[in-house]
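The structure follows.
Only one protein chain is missing; all other protein chains are in place.
So, chain A:
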């Protein structure tokens, strides 16, 4: 992550590089982007995250110039970019399919954009060699795209889109075609290159882990709208809606009725004959208002005895255990049938596991562990 605190979005004087202002995009009857307003700042690594069909790719194609907004304005460095065709924008894109030109060598692929700028021959050579070094492909300059591996192709595509030193680099699901291990390595490589070049990156992905890893800020999208725009930790720890809480990571959602009980504290009646839960929240709730308590499995403690000082404690039976190697997730069934997930790290060998199927256990968490969300 950034060494000094990098947070231009908190600075009211900072000028955004990209501004979406009330942008709407319709394809016939279908509204892909719905009155969306968003600022992205220079040197940011910004992730657009959402399920397929949420409009994230449309946002990117509007930035690249392949689509124009139906309504609203998109500004790049203070200028409306709608009348600028894609070949005149200081924006480059790395395509999901990489879109490497199959008839050109790796070297010529990277030089392609520079040649269009009528750069001198020596300058092109210098720049291409620099790019090849950046992505560590010096040895493959003469190969054709079909003569290199998938991971190498991905790096050629990255080098080609960075060669013209764009103000903004768009990455459309850049790691989708790579296997998991290679993807993780490449994520760190991408962050490294982004920091080295100081380019603003906007990445489109449906992989929430990828977005959390690489991005300085994440925008969670659904049906053409922004659900939440924030740093990865805030998106995870303080989601603003049930949708975001559910989309990012694993979560238990308990529905109930809130009753104010002291300062910023609420009592939640969630099931007949069950003790109410206690949760703190700075969001205001009226007495009797429907609410959802979202709590991450790793914040739920599992124990055999009832913890003496826990704000919330529930008894249940171990219904299932998901063993993930480093972690285990216990699915605990409460007497009314609700399943609550609790996660513990496996610091001991599996043979010494404390709980097993059908054991009666206690689940507990503090008043601040969960997030209380409105309907």
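By definition in this document, contacts are C-beta pairs under 8 Å (C-beta built on N, C-alpha and C of every residue); 3 or more make two chains touch, one makes a residue touch a chain; residues count from 1.
In this section, contacts and distances are computed from a predicted model.
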Omitted chain, identified by the protein name its UniProt record gives, among "Fnr-inducible formate dehydrogenase FeS subunit FdhB", "Ring-1,2-phenylacetyl-CoA epoxidase subunit PaaC", "Putrescine transport system permease protein" or "Acetolactate synthase": "Putrescine transport system permease protein"
Hidden-chain contact residue, picked from the options A:101, A:188, A:323 or A:357: A:101
Hidden partner chain, touching residue among A:22, A:147, A:304 or A:354: A:147
Sole residue of A:52, A:87, A:282 or A:356 that reaches the chain not shown, by the stated touch rule: A:87
Interface with the undisplayed chain - residues on chain A: 64-66, 85-88, 91-93, 95-97, 99, 101-103, 112-113, 116-117, 143-144, 146-151, 160-161, 164
